[in-house]
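Here the structure is laid out as structure tokens; the discussion comes afterwards.
Removed from the display is one protein chain of the complex; every other protein chain stays in position.
As written, the chains take the letters A and B, and residue 1 is the first residue of each chain.
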Amino acid sequence: MDELFKQLAESLSQVSGFIYPNEAELHWALLVVIYPYLTGLVAGAFILASLEKVFKVKEVEPTYRLAMLTALAFLIVAPMPLLAHLGHPERSFEIFLTPHFESAMAMFGFVYAWYLMVVLLLEIWFEYRADVVKWSESQKGWRRLAYRLISLGSNDISPKAVAFDQKAVHTITLIGIPSAFLLHGYVGFIFGSVKANPWWSSVLMPIVFLFSAIVSGIALVLLLYYFTTLVRRKTPEMSCLNKLASFLLYTLIVDLSLETLDFIHRLYESEESIKILSELIFSKLFLSLTIVQILLGTIGPILLLAIARFSRLPDELKRVGYFIAALLIQVGIFSTRWNVVIGGQLFSKSLRGLTVYKMQLVGAEGLLVGIGFLILPFLILFLLVKLLPPWQESRSS
Amino acid sequence: MRTFRIPDQVARLAVLFAVAVVALVVVRHIFVPKSFGKLGHYRAAAVDEIASQSVRYAGMQTCVECHTEEAEKKSSSFHRGLACEVCHGPASEHASDPEAKKPFVPRERGACLYCHNYLPSRPTGFPQILEKLHNPMKPCPTCHNPHDPTPPHVPGTCSACHASIARIKAISHHDSLECETCHEASPQHRQDPRSALPKKPTNREFCGKCHAQNAPSAKEIRRIDLATHGGRYLCWQCHYPHYPEGR
Partner (left out) sequence: MATTCERREFLLKLLQLPCSAVLLSMCGPLPLFADEKKEGYDAGEHYYGMGIQVDKCIGCGRCAEACKAENDVLRQPYYFRTWVERYVVYGDGEVTVDSPEGGIHGFSAAESDREVLRSFFVPKLCNHCDNPPCVQVCPVGATFKSVDGVILVDKDYCIGCRYCIQACPYGARYLDPRTKTADKCTFCYHRITKGLLPACVEVCPTQARVFGELKAMSSPLRRLMRMSQLQVLKPYLNTEPKVLYSELDREVR
């Protein structure tokens, strides 16, 4: 605790203006930034996957299974930073025992469980079932056992059964799209419904979250697709990359428009909080909002994507353009989450002062733990890919 | 006729889901606290737990039971509204075992200054001193009995209570005026302030005694035409009499 007190004394010495005495401690730190970032990737990857199934966008088919596995890997990790940030993680199960239905956060358990169990796992199970059954026959040792377990002993791979699987996948995707919207829209709602905080309180928040989620998810799958094909010494399908880049560009433009609308709306309404929020934007958030989020993370990639997509560059150059744009987008979306979560706590609710956030390097909510939570999904994805190869050539049919 | 058969996949998944749901129901039944939901969406037992926290401040009524003499003295003094533990600190331990634990008795200057050191933000009329000028080094109880803090001699100046007014007046053109020039105050006001409030001027002519064109006052005092200056307003509705030159 002495460490904490020392930290708080230091933050207090850097406060400008007046903050309520209890506001010295910033309560939602790095881990709570990572949580919406991860769920955003889940929702985005899933929505991309559903494009192929529901809207029959054939070009993106090579990414379908990869996107599903990505969504699953990130969904498994998504609640971990939240859990780690709780004062009493061992009590977290209370959220299922006595959920408070008026609370946006209480719905987390249900939205999460619904999304994980009913949507993602089911869809992946139906999608892979026929392959899993065949792999369970062709493989040996522990893998064989694993496939047997995964298939739940449902070994019927007659054309009729497989046709049923495909129908099930289609239906689940149909349910899945609104569910994905719900999953991330709800994360936006957690912030957007806090009327005490003028930086968060906005009806647009869930929608902005949603579109930034789609952007980040598509960008991530693009990166993964590009990376995995290179690792496997294949050439990425250009039609697929082009399609992904188009989607990325359009959603990015929608995302930017929404955020601009939010910004102009605040400026025009010019409510009580406008003075302190302007101060916030031009001092504490200048680097992470103006430079990183808007210039580097949004406008930069829009230009890059537009040029790469609609010019007559050679495919190699286009790919590099897409790749850089997708990387920039990840940085941009992460700083979007940062600016929402941390930004919303850098000003006093008395609207009279600004405080500071000093990220710790080590410790339960430190940078290293945060990086760990960002790497972990990729490790899980690696295992998932090993177990359930998403590549077209590994399909047994 | 063939009856409709549930596909094998669905049946197997259904079993898995059923197990999960049953597990949840069982776990809920075991782990939800017994008193949860009795009064609302919370653990009713928590209310009693919070109510059972121990009391540190015994409350004035408890003190008064034994310390009748001090209570009596205090009850008719300026400090009649104060609870004992404002100055003596939490005394519940003392109340349950008077010998074992003695409450704090402030004998230094510091304690009284929480309330009585001069701060411009304090409401006017509240008795305040300038710590550095008011009998420095002397502990307050030497002259003031805290249970009846009536000053040993009636305050010589109004600034004892009206310090922030005195301060601004001191740098104004009205510095040389006594408070009594404008505020007629009965001697009783100094002993029991609220029972006899000082008077205030009521008309323009009062200020005119110095500031009218034909007033018999010193030449350098600013003059105005009472008939036309300021329209229907009274002087102090625009000018702050304790700092009249401010605009």
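We adopt the following convention: a contact is a pair of C-beta atoms (placed from the backbone, for glycine too) under 8 Å apart; a residue touches a chain by one contact, two chains touch by 3 or more.
Computed from a predicted model, the values in this text were never measured in an experiment.
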**Prompt:** Of B:Lys73, B:Arg122 or B:His144, which sits in contact with the chain we cannot see?
**Reply:** B:Arg122
**Item:** Identified contact with the non-displayed chain, of A:Phe108, A:Phe164 or A:Phe247
**Value:** A:Phe108
**Message:** Using the touch definition from the top, which of B:Val47, B:Ala166, B:Ala185 or B:Cys210 touches the missing chain?
**Reply:** B:Val47
**Prompt:** So which bits of subunit A touch the chain we can't see?
**Reply:** 1, 4-5, 8, 12, 18-25, 27-28, 82, 85-89, 91-92, 94-95, 97-100, 102-106, 108, 190, 194-197, 345, 348-352
**Request:** Considering the whole complex rather than only what is displayed, give the residues of subunit B touching the chain that is not shown.
**Result:** 33, 36, 39-43, 46-47, 49-57, 59-62, 64-65, 79, 81-83, 85-86, 89-90, 92, 95-97, 100, 113-115, 117-123, 126, 246
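In the analysis below, only the chains that are shown with their structure count from here on.
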**Request:** Please compute the C-alpha centroid of subunit A, do the same for subunit B, then give the distance between them in whole Å.
**Result:** 51
**Fill in**
Listed in rising order, subunit A residues that touch subunit B in their complex are 93, 96-98, 100, 117, 122, 125-126, 129, 152-154, 156, 161, 164-165, 168
**Message:** Under the definition above, what is the set of subunit B residues touching subunit A in their complex?
**Reply:** 7-9, 12-13, 16-17, 20, 24, 27-28, 31-32, 36-37, 41
